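Shown here is a partial selection of chains from the complex, left in place.
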Amino acid sequence: MALTLDELAQLSGAELRGESSRLISRVATLDEAGEGAISFLANRRYKSQLKSTDASAVILAEEDAADCPVDCLVSDNPYLAHARVMSVLYPEPVGSVGIHASAVVEPSAQIDGSASIGANCYIGPGVIVEADVVIGPGCVVLDNAFIGEGSRLVASVTLCTDTRLGRRCLIHPGAVIGGDGFGLANEEGAWVKVPQIGRAILGDDVEIGSCSSIDRGAIGDTRLADGVKIDSQVHVAHNVQIGEHTALAGCSAIAGSSKVGAYCTIAGGAGITGHVELADHVHVSGVTSVTRSIGKPGLYTGTVPAMEHAVWLKNFARLRHLDDMVRRVKQLERELAALKDGSGGEA
Amino acid sequence: MALTLDELAQLSGAELRGESSRLISRVATLDEAGEGAISFLANRRYKSQLKSTDASAVILAEEDAADCPVDCLVSDNPYLAHARVMSVLYPEPVGSVGIHASAVVEPSAQIDGSASIGANCYIGPGVIVEADVVIGPGCVVLDNAFIGEGSRLVASVTLCTDTRLGRRCLIHPGAVIGGDGFGLANEEGAWVKVPQIGRAILGDDVEIGSCSSIDRGAIGDTRLADGVKIDSQVHVAHNVQIGEHTALAGCSAIAGSSKVGAYCTIAGGAGITGHVELADHVHVSGVTSVTRSIGKPGLYTGTVPAMEHAVWLKNFARLRHLDDMVRRVKQLERELAALKDGSGGEA
């Protein structure tokens, strides 16, 4: 597929500066782009690559336009314009409609005629698959799950019983949605399982990355609101509630029964403890542990940055004596004040 | 299914206060329960919901009984009583006995007649599947694995060669048991794989959460004792030994050859380094790194709590100068002491 710069400008809401009929057939990075490719500049780190790019055009912000040696599409949000150009030049492949001969579909499942069920899938009893759903090869969808219109399970996805996906959800391989949460009662030291009867309910336009676990609720439901985006290797525990358009990056985790507001971002490796509540617009830095509720929007951090091992070695043993040091500083302050008072420094 | 409060009291070992013939058919949370539902109060955070509950009955502790507006089951351990009520009202679904037509079972595998093998499963040569085992759709069980009586692989589970599960184990989707550990020798910079020939051996009543990895031993075996409970997204490395009734919460990890005692709890995101030993009854807080052996029962913590980013920014750069600060405080103490001695503050 090839489109003109003018068409791409209109589709992406950007302003064209250059030859409107120039044909663009692909997207590439600034340093790898060539004839027929459009590139983008959205991260200052890559500004130095702009001047020498061989791209046919570049999507960028007004402030960078003067430095662009080729045609450009100017946008207030170059990364968003880039996303739209990508969507047009690289549409999702259309699966072949119908049920693959090797798939096992229980008789009571309801599969829309426009849906695609891939090779070696299993679709359990009572499952409902709406229009235009694409289920790639090797997926398992257990009893009474519901998959909303236009959703896609790429491959090797498992949806457990009663799981509900909204419309246009995108679930990547290895993800497990609706697995049991970690509910255990203790009887004189031994654990007794608490059956997990809640569901995992995903809104519209939710994306779940590869090998992520979204556990079902214990009694009530685990709920991911519309537009929630979850990266690979993430754990969302039972009864968690996540608000609209909140994004969780790779290896992050939310423990049981916590509520994360809307428009939050949880960076990679961050963790939210159980039974807490985060307001809307809370942003958690990478590898940060949230150990209590956060009622105020803003950025929160607890990352310990790596340092040369020798520096770490001599400093970190001190952490367990911080309190003692504070006390000693206070004592010094008292003594010094007393000295200055002429009392001889006894405190 | 519906049971009377009296029946539930007896099954759960709780004391009934209320109408013994009241019928209960389901469990719900305090704020969502209605007619015919039983609820429970086991976490102080939810006490405020007790007074306004519409549940037909509530399981709770003696101290909360006076505040309960409806019938109640009084227990020393309300959460345990709740677990038992759940088990009765929500029994595990019984799979259809037999081998699904789409499953591939190698001729030398021995499948008990009461077992259930789901759609699209693969059961390798020499595998033994005992009575009442349920293997859900899409599971792969490799050569010579052993699955003890009454165990259940929910779906999409992989058991590698020689893996052994005890009785009544419960393995959730995406879990991989008995995959290779990370054994590498170094030859002038390049890595040479060390074949991993040990096994992963699970005792009775072990539960493994979704997408967790329990690696096989390098030479000896990785061993999880009876009653070990493991949440989603957990990594247990080669040759780890875990004692009875120890529980590992989501995203925790134990590195190679470490031994964790019995009745331990490892909270979410916590990590145990390799080649160390934890005594029985050791409890590790969330996101805490255990970097050496722990010989004494108790709670251990190393969590860095999140803070406002600006607060973090000005404080955490100081971490690499802690040692210097301690030295300066000591120097101040010496100088001050000398001053008070009248020596002029020289130390």
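The first chain written gets the first letter, and so on, giving A and B; residue counts start at 1 in each chain.
FYI, a contact is a pair of C-beta atoms (placed from the backbone, for glycine too) under 8 Å apart; a residue touches a chain by one contact, two chains touch by 3 or more.
The shown structure was predicted, so the numbers you read here are calculated from the model rather than taken from an experiment.
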| item | value |
| --- | --- |
| Per this structure file, total copies of the shared sequence (2 shown) | 3 |
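Assume only the chains that are shown with their structure count from here on.
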| item | value |
| --- | --- |
| Angle, in degrees to the nearest 5, of the Cα rotation that carries chain A onto chain B | 120 |
| Whole-Å gap between the CA centroids of chain A and chain B | 24 |
| Residues on chain A engaged by chain B in the complex (per definition of touch) | 102, 104, 120-122, 124, 138, 140, 142-143, 156, 158, 160, 174-176, 179-180, 182-187, 189-195, 197, 211-213, 215, 219-220, 233, 235, 237, 251, 253, 255, 271, 273-275, 284-285, 288-292, 294, 298-305, 307, 311-312, 314-316, 318-319, 321-322, 325, 328-329, 332, 335-336, 339, 344-345 |
| Chain B residues within the chain A interface of the complex | 27-29, 32, 43, 45, 77, 79-80, 82-84, 86-87, 90, 92-93, 100, 102, 118-120, 136-138, 154-156, 170, 172-174, 207, 209-211, 227, 229, 231-233, 244-245, 247, 249-251, 263, 268-269, 286-287, 303-309, 312-313, 316, 319-323, 325-326, 329, 332-333, 336, 339-340 |
